[in-house]
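One protein chain omitted, others in place.
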Amino acid sequence: MNWMYSLPLYVVHILIIPLLLIGFIRKVKARLQNRRGPSILQPFWDIAKMLSKAETISKTASGTFRMAPMVNLSAVFTAALMVPWLGVPSPIAGDLFLVVYLLAAGKFCIGLAALDTGSAFGALGASREAAVSIHAEPALVLGLAALAVHAHSSKFSTLLAGTPGNELTTILAALVVVAAWVAVIADLSRMPVDDPTTHLELTMVHEALILENSGRNLALIEYAVALKTSILLGLIGQIILMGAPRHSIGTTYLLTLLLLAIATVVLAVSETVFVKLGWKRVPNLQSFGTGAAILACLLVALKG
Amino acid sequence: MGLPQSFEFGAVSAALLALWMVGITDFRASVTLFGIQSFVLGLVAIAIGARHGEPLLILVGVAVIVLKGLIVPYYLIYAGRRIGCRRDSLMPVSAPTQFFIALSLLSLVLLLRPLHAELPTSTLPAVGILILGMMLMITRRLAVSQIVGFLVLENGIFLYTIGQSHSMPIVVEIGVLMDVLSCVMLAGLLAFKINKTFEHIDVAELTELIG
Partner (left out) sequence: MTLLAVLIPCPLLICILALAGRRRGVLPRLAAVAMGIHALIVAYFWLPRLHDSAIRVQELPVHGLNADTTGTFFVLVITLVALASFTHATGFFARESQVKRPPADRHISQFYFFAALFVLAMYVVVLADNLGYMWIGMEATTLLSAPLVYFHRSRHSLEATWKYLIICSVGIAFGFFGTALIYTASQHSGVLGDGSLSVLALTAHAHQLPAGLVRMSYVFLLLGYGTKAGLFPLHNWLPDAHSEAPAPASALLSGSLLNCALVAIWRVSGLAQAAGQGALVRVTLLPMAVITVVFASLCLIKQRDIKRLLAYSSMENVGIMAAAISLGSWPGFALQALNHSVCKTAVFLLAGNLLQRFKTKDIGEIKGLLNIQPGHTMLLLLGLAAVAGTPPFGSFLAEWQILSSAADQHRLWLVLILAAALAVAFIALALQAGSIAFGKHDASGKSIETADASASLILVPGVLMIVSLCLGIAFPMKALALIEGVLR
């Protein structure tokens, strides 16, 4: 099934699936709230609209502000090419730490851009986003590192292969899924850490970060967020499949798509059900993720 | 899964539930987790009783599920509602710090594993739950939260006793269960009275008798 591995097809997936995912989340949320909601293809039209609009840039902003979204997108795009988030092997063989740092680098650039404009809300958003990632990153990294030690390699392909049928793998996968889910919620600024639909600037985390962006840059940022969502959710899906017996590539691909759909439904439901955590209580939630990751590391350290 | 595996699975999940309880400040949530933990332990007791052919142990398991898994949580939530306490936010260190301290204590216990080969397999999770119960009692300041901590402690000891190769005489087990329940009822009554008299249930403020 060599055509699956081909780069163009992969890129097509990268272009279509993220925005579809976002549209799907919004649709499910709307249905849960008893509305009809926008169509699933709405994000595409939104990106198109934003690409055609002119940008408003603050006078005090420098080149950083103009370049950051592009840098962010390239980092996330590269990461998308490295992580086997679709269930098929990725075109570039990705390394765990490289991917984590790429995603972090992207976030860093956007934070810089927000600070660059000199507006108060940008700084607020940047500092909050940084604070949240301080709590969330260890969970993700430690969890994946535990898997890496277990597989004796930090390459994603070996990492996610695991040893099928091994009990330790199942337990490890469960713990890492918990850790990763908690971390991903924070990374993607979803409830209960941050409400993506809020209009009150003082309660924003991610939205405040990108408040100053408009036009083409905003389109790039929104698309990058959507791509990151798909990568991380796909990664979690792969970890879940790690504990299951091996299938052929085709089945893994379909199962991954199914898991992505399920993950979006779960996200939508939790966005509807949970309320946003008070800012001081976000570390409480994140500690569970880090705790699960630490337990996974302990397990690997004790039992190999 | 075979019996030893399901037993270990139950014991470890009970320990993880106790760990979860340390990180939570909401009173109702911790009582619910305690109820689930008792439920799991009762199931474990029933499984062991079925395997070893001790019908009385099955009875103890059912008693634990009904009493500690349903009635006590219901009573405690009712007491909490009457007293009007929701969240125990008066702890000396914040919840995440406590969570990590608990995690390190558990790891220490794991490291002590090779010390005593003669102990039953359930010892490590049981000692873990015991330590976590102690921690809950020390760090919580609301009277009703301390009761929950005490109950978690008892759960840990219960897990240890059912993990032995031949469990303790049933009279002793039932007697212990009854004692613990009476203690909880009495403590609940006292908590009501404390709330009525002192207008709060913060036991750190009960310092009128000193010296």
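Structural remarks
Chains here go by letter, A and B, matching the order in which they are written, and residues are numbered from 1 within each.
Throughout what follows, contacts are C-beta pairs under 8 Å (C-beta built on N, C-alpha and C of every residue); 3 or more make two chains touch, one makes a residue touch a chain.
Bear in mind the structure is a predicted one, so any value in this text is a computation, not a measurement.
Here is the thing to keep in mind: the chain we left out touches B in the whole complex.
Which of B:P55, B:P92 or B:P169 touches the hidden chain is settled by the complete complex: it is B:P169.
The residue touching the chain not shown here, chosen from B:I36, B:I77, B:M91 or B:L119, is B:L119.
Remark: the omitted chain is touched by one listed residue; of B:V12, B:L110 or B:M137 this is B:M137. By the touch definition given at the top, chain B reaches the unshown chain through residues 116, 118-120, 130, 134, 137, 143, 146, 150, 153-154, 157, 160-161, 164-166, 168-169, 171-172, 175-176, 179, 182-183, 186-187, 190, 193-194, 197-198, 203, 206, 208-209, 211.
One rule holds in what follows: only the chains that are shown with their structure count from here on.
Per-chain Cα centroids separate chain A from chain B by 37 Å. Contact residues of chain A toward chain B in the complex are 167, 283-284, 286-288, 290-291, 294-295, 298, 302. Looking at the complex, you find that chain B touches chain A at residues 5, 16, 19-20, 23, 25, 94-96, 99-100, 103, 107, 110.
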